[in-house]
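One chain of protein is taken out of this complex; the other chains stay put.
Presenting chain A:
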């Protein structure tokens, strides 16, 4: 187990280098950040050259990457072009997004599992077909549509909730954005759980549990659901990373100044240190989430061993 974790952590190194280098190349290949700083005006060549030297932009790309990574590991993610350190942006953005993501994941787990179990046990009945249809609709409608529609109806038209989230972002205000963010994944969790439950509900050990005279709820939760969770957990693990990055649209709609919002700002303003810095952290989050999922397997299924 310990050796397995160490090996997995070591495997992350090349993945980490590969992904961050790609992002670095893409961001720096797209445009000239120094030009971008000056907006519409052409910069004074001398100033531009000085800035290039300051940001190491006059060096070859691989060297730039090396220098950048070196700085990152000493905790210096560079400054955004407005002079604010990127780490400062992260310190405000990540807690917000993590909170939003947590709200979304909790909604996904509770609603998705309940719907999945319900439909999985009633395959082919009206409840099942209804929910299945609904998940299809949810999956096909993009988040910016559901987000704005909910915001308009609940927030503006009926005034049930605040249409935008305040900077403090209390939990109550994050419920709707969390739901919007969760919606598509929620549909997937429902479908995954449904399939898994339906498949396992005919398993011999479920029949044994019934033959033992256990109450229905116990058969479903302890025996059936417990065995059906593995694919769902896999999905949820990778989804945490996707949600954090994918909060971009939701955060824009509800004016939450989280990771997605900052990333978007960084891209629009060609603010390279912000983009690369945030993405780097997201890569790490994603990799760690995946490792966590792999370790969770052993908890869910004792037949899985790590060597």
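Everything below uses one rule, namely that a contact is a pair of C-beta atoms (placed from the backbone, for glycine too) under 8 Å apart; a residue touches a chain by one contact, two chains touch by 3 or more; residues count from 1.
Methods note: contacts and distances are computed from a predicted model.
> For the chain that is missing from this picture, which UniProt protein name fits: "Fe-S cluster assembly protein SufD", "Glycine--tRNA ligase beta subunit", "Hydrogenase 4 subunit F" or "ABC transporter ATP-binding protein"?
"ABC transporter ATP-binding protein"
> Looking beyond the chains shown, say which of A:97, A:173, A:227 or A:290 touches the absent one.
A:227
> Among A:14, A:126 or A:213, choose the residue that contacts the chain missing from this document, as touch is defined above.
Of the candidates A:14, A:126 or A:213, A:213 is in touch with the missing chain.
> In the full complex, which bits of chain A touch the chain not displayed? Write them out.
202-205, 207-215, 218, 222-223, 226-227, 300-303
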